[in-house]
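Just one protein chain is left out here, and the rest sit where they should.
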Amino acid sequence: MAGQVDALYIYLLLVAGVMTALIFLAVMALAIKYRRARHPNAEQIEGSTILEIIWSVIPFFVMLTFFIWGAVIYFQERTPPADSTEVYVVAKQWMWKIEHVEGQREINELHVPTGQDIKLIMTSQDVIHSFFVPAFRIKQDVLPGRYTTLWFKATKPGRYHLFCAEYCGTQHSGMGGDIVVMEPRDYAQWMAGGPSAPLQETGKQLFSALGCATCHRFDVQGRGPNLVGLYNTDVLLEDGRMVKADENYVRESILNPTAKIVKGFKPVMPTFQGIVSDEQLNALVAYVKSLTPTGSAELQNQPAASPAQPQKMQVQ
Amino acid sequence: MASTVIPANRAPAPTPKLNYLNNGHTLKSWLLTTDHKRIAILYLISVTVFFFLGGFFAMLIRLELLTPQGDLMQADTYNKVFTMHGMIMVFFFLIPVVPAVLGNFLVPIMIGAKDLAFPRINLLSWYLYIIGGILISHVMLTGGVDTGWTFYTPFSTEYTNTKIVEAGLAVFIAGFSSIFTGLNFIVTIHRMRAPGLTWDRLPLFIWSNYATSLVMVLGTPVVAITIVLVAVERLFHLGIFDPRLGGDPLLFQHLFWFYSHPAVYIMILPSMGVVSELIACFARKRVFGYKFVALSSVAIAVFGFLVWAHHMFVAGISLYAAMIFSFLSFSVGVPSAVKVFNWTATLYKGSISYATPMLYAFGFIGLFTMGGLTGLMLATIGIDVHVTDTYFVVAHFHYVMVGGVLMGYLGGLHFWWPKMTGRMYPEAWAKLSALLVFVGFNLTFFPQFILGYVGMPRRYWQYPPEFQALNVLSTAGASILAAGYLLPMIYFVWSLRYGKIADANPWAAAGLEWKTTSPPPTFNFDETPVVTWEAYNYDEIPAWERRAPVAR
Amino acid sequence: MEHEAHNPALLHHFADAQQQKNAASLGMWLFLVTEIMFFGGMFCAYLVYRLAHFNAFAAGSQQLSIWLGATNTAVLIISSVTVVLAVKAAEAGKRKVLVGYLVVTVLLGMTFLVIKGFEYREKFEKHHVPGATFKFTDTFDDNGKQIPVNPKEAELFFSLYFAMTGMHALHMIIGCGLFSVLAVLAWKGHYTPGYFTPIENAGLYWHLVDIIWIYLFPLLYLISRHS
Partner (left out) sequence: MAEHEEHTTHSQGFYIAIGVGLLIGTITTVGAAFVNLGPFNPVIALLIATIKATVVVLFFMHVKGASEKLTGAVVVSGFFFLAILLSLSLADYLTRSWR
C-alpha cells in the first residue's frame, strides 16, 4: 500500500512541480521581458474565451486523474481482505490497548507478522483518536460509540512509529507506540509466550454468563435470531431495510438492541449499554463472528416467525 | 485637482482641507464614528494587535518545537498556546483582515458611494469584534482553552475542563461581527453603486468582496449554532453530539466544516481581489479575462460550500461520501487555477514596474500556486489519508492563509496606504520587508511539507528526534518571517509623520478611489461620480513616471 | 411626495428615500437568510438523528402535547395576520390602527410563550429534561402499543426538542420586545406612509419566526402519530 501511495504522491509532485515551475518561470520571464524600462507602453488585451476554456478544461481532466487514482487507492485502503487476521484496538486518553484474537494483550505496541493482512477493529473509550502509522501510509480516526476499521500488510520486519493523529487532550503527543513487525516464525514464538485465552473464548464465557444464550439459541430458533453464520450476511429488518451484519451491526445490536430489529422478531432484548465494557464488547463481537455453521447443520437465521412472546419482555 | 493634504498628526497647518482623518480629533469622534474609513482604521489597529498576539503564540510554538522533548513549557500550556494561535489567527485576524480593513475602507469609495449602506451596523460589527476579542483575551488570561480552534466533540463537550463556553461565545460574537460586515457589503454593492457603474464595470476587488460576503452570510450562522449547541451541551447537559445518547461526534464535524471550510474562501477571496488590482495597476493593463476572473470569485464561493467533508476523509464518514467530496473538492481547483492563469496572462505585453505592492502580488501568485497545488494533493483521497492531520496540512494551509492572505493584505496595505493616510511608505524598506517575508515564509513552511509526509502529526508537543532538523529549519525561518512582519509595522508608523506626502493618485491607478483626494473627505466625494468607463482603463492613464507633475 | 426633501428619516449617505428603503429591505432579507442557515444547522442535526433513531423520536414525540402545539401554531398564524395588517395600517398612515395591531401581535406572541412555558413545565415534571434527572419510561404510544425505545435516544430527542424550541422561543422573545418598542414609537408618530421601514422589516422577521415554527410543529410533534 505504501508503494502505491508513494507512486501517486510522486505523480502529484511531478504535476505540481511542473505547474509551479511553469507559473514561476512565466511570471518571472514576463515580468523581466515587459519591465517598464524596456516596454513603456502596455498593449491592452481583453482576454480570450478560448484560452479560458483551455485552461479550465485541461486542469479539470488532469485533476480527474488525481481523483480516480486517489479514489482507487482509498477504496483498497477501506476494503480489508476477507482472510485478514483481526486485532481489536481500544483507544483511551492516552494509550492504545490492543487485543489479539488469540488473547494476547498489549499496550502501545502491536506485534504483527510480515506478509499477513491485519485488520484492526477500533473503538475509543472517550474522545476521538486517530491510528496513524506513517510507514504504512495509513490513518483512521477512532471514534467513541462505534467501530472503525483499518487494514494493512507489513512487508519488512522492524519497529515503526504509531502515532495518535487526532488531537485528544493533554498527552496527545505522548499517545504513541510501536508497530513491531516480525518474521512469521518469530511472531509465532512471541505469540506462544503470552497467556492464551482466545478472545472468542472470553466472548463465549460472557455470552453464557450474560444469559445471551437463553434467547439466541443455536439449535432451535429462540426468541432472538440465531447468530450462527450471521456475520457478514445481509439481514432483513422489520422496517424493510436490508443491512450488512458487520462489526458495527453486532456492536449496536448489543448496546442498542431496538435500533435494528430483525424481521420476524420482537424488540424484547434489553440494552447492555453500561453493563459490558469495550473490551468485553470486543470479545462478544469476536465470539459472534466466530460462529460459523461448520459443525452443526444450522443454516443462517431464517426470517421465519418466531414463537411470539408478547408479555414476558419486562422480565429480562 | 490640486490635493493639498494635511495629515492628521501634523501640527496646525494653514487652511487644512477637511478629510476623514482631521474631521474631529476627539476619542469620541473615533469610537462613535459611523464613517466607514474611520471604522476601517479602527479595524486596522485592532486586527494588527491580534495579529501580533497570534504571532507571539506562533513564536512560542516554534520555540517549543526546536527540540524534540517538551522542554519550554508543559504539554497543557503548549495545547493552549496552539489553540490560542489558531483561534486568534482564524477568527480575529484572517477572517476580518482584508474585508474589514481594506474592504471597509475601499468598497464604498470604489463604487462611488458616500458610505456603506448601514454605517451604524458597521460600527456595531467593530464593537462585536472587540467584545469577542476582549472575551478571547479574557479566556487567554484566565486559563485558556485546549481543544484546538476546531472544538472537536466529544473532547470539547465532556473531556476538557477549560473555558470552552467563554471561548465559544467569543467566536460566536466575532461571527456575528463578520455576518454584519458581509451583509453590509452585499447591500452596499447592490444598492449604492454610482450611476453608470454597472456590474461588469466593477473593480475585481469588489467582486471578490461580494463573493466573500456571500460566504460570510450563508456560512457563519451554521458555525454559530454549532458552537451554541456545544455550549448548551456543556452548560445544560443537552446531549446533541453525545455518543452515549446515540449522538454522532461526526455531525459536529459536518456542521463545523460546513462553515469552516468556506471560511477559508472568506479569507483568500478578498486577497485575490487585491492582487487583481495590483497586477492591473503595475502592469498598466486591464486584467486579462475580466469576466472570468470576476465570475471565478463567485464560483469559488459557491463551490466552496460543496467540499467541506474533505476535512473528514479519515474521520469515519462513508466511503461513498468521501468519494463525492473528493470529486467536488477538485471543482474548486478550476476557478482558482483560472485566476492564476489570468493574472499571469495579464503580465503579457504589460509595462511592468516593481513597486512593493507588485512584489507582494508576485509573492502571492507563487505561494498561492504552491498552496493550491498541495490542496489538490489533499483532495486526492489516497494521499489525504496519509498526510491529513500531519504537518503537511499545516504547511498547506499556511501557504494559502499566510502566504496567500497575508501577501495580498500587505500588498494592498502598501498600495492603498497613501490613500488611507496621505503619506507614502519608504520604498526601499518596504522592498526589503517583502523579500524577508517571502524568504522567511518559505523557509518556515516548506520544511513542514516534508515533515508531514514523513509522518509528524500536527499539534504535537514533543516528537521523535529524527524530525528535529526540519523543525529547526522551520523555526529559523519563522524568525526571519517575524522580522519581515515587524518591519512594515515600524515604517508604516514612521511614515505617518515623516513619509512623503502623497497626491490623490500616486500610482496613476484606475479606479474611483484614486479620483478623490488622499486621504478622502468624510463623504468620499465632493460630488457623486458618474462612471462612463470600464474598469482598469489603463490605456487612458499614463504611467506615473510620465505624468505631468502634480501640484504638491 | 412632499416628505422627500425633508424626510427626517433619510440618512445622509443615501441618494433618496427609495434607495434607503430598498437597502434596508435587502439587508433584512439577507439577515433572514442567516436565520435560515442558523436554524438549518439544527434541522440538519434533527434530520440525521431522526433517521438514525426513528423509534426513539417517535416515542419522544408522543409525549408532546399535540393540542398545545397546534394551538401555538394557530396563535402564530393569527399573529402573522395581525402583523401584515399592521404593515398595511402603517402604509395607510392609520396610526391608532397600527398601534392596535402591534399590541395585539405582542399579546399573541406572549400567549405563544406562555403556552410554551406550560409545555416546558410539564417536561420538567415528567423528567423529560435532558441531564442527570432524565427518565424515560413512557414507551407506549396513544393506543397502548409498545414502542421499543432506548431511553438514551429519547434523551437525544428531547435535547433537540429543547434546543430547537428554545432557540425559537428566544426569537419570539426578541420579536415581542421589538414590536413593543415599535408600538411605542408608532404611538409617538415616528412612522408615516413615507417611512415605515422598521415596521415592515420587523414584520418580515416575525413571519420568518412563524415559518420556522410551521416546520418545527410537524417535525417535533407529529412523528408517527397514527396507529
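Labels A, B and C are assigned to the chains in the order they are written; within every chain, residues are numbered from 1.
Just so it is clear, contacts are C-beta pairs under 8 Å (C-beta built on N, C-alpha and C of every residue); 3 or more make two chains touch, one makes a residue touch a chain.
Every value quoted in this text rests on a predicted model; they were computed, and no experiment measured them.
Per the touch definition above, the residue from C:20, C:55, C:73 or C:105 contacting the chain not shown is C:73. Summary of contacts with the chain left out: across C:10, C:37, C:56 or C:186, the touching residue is C:37. Checked against the hidden chain, the listed residues C:117, C:131, C:177 or C:218 yield one contact partner: C:218.
If you put the missing chain back, the residues of subunit B touching it would be 190, 218, 222, 250-251, 254, 258, 305-306, 308-309, 317-321, 324-325.
Residues of subunit C in contact with the chain left out of this view: 1, 18, 21, 25-26, 29-30, 32-33, 36-37, 40-41, 43-44, 47-48, 51-52, 66, 70, 73-74, 77-78, 80-81, 83-85, 87-88, 91, 193-194, 203-204, 207-208, 210-211, 214-215, 217-219, 222-227.
One rule holds for everything that comes next: only the chains that are shown with their structure count from here on.
More C-beta pairs touch across one of B-C and A-C than the other; that pair is B-C.
Inter-chain spacing, taken between the CA centroids of subunit B and subunit C, is 36 Å.
Looking at subunit C, residues 52-53, 150, 152-153 sit in touch with two or more other chains.
Residue positions 244, 246, 248 of subunit B each touch two or more of the other chains.
Contact residues on subunit C toward subunit A in their complex (touch as defined above): 52-55, 146, 148-150, 152-153.
Put simply, subunit B touches subunit A in their complex at residues 70, 75-76, 79, 146-148, 150, 152, 154-155, 159-160, 243-244, 246, 248-250, 283-286, 288-292, 313-316, 319, 322-323, 326-327, 330, 333-334, 337-338, 340-342, 344-345, 347-354, 362, 365-366, 369-370, 373-374, 376-377, 379-386, 388-390, 453-455, 457-464, 538-539, 543, 545-546. Contacts from subunit C toward subunit B in the complex involve residues 11-15, 19, 22-23, 26-27, 30-31, 33-42, 44-45, 48-49, 52-53, 56, 130-132, 150, 152-153, 155-156, 159-160, 162-163, 167.
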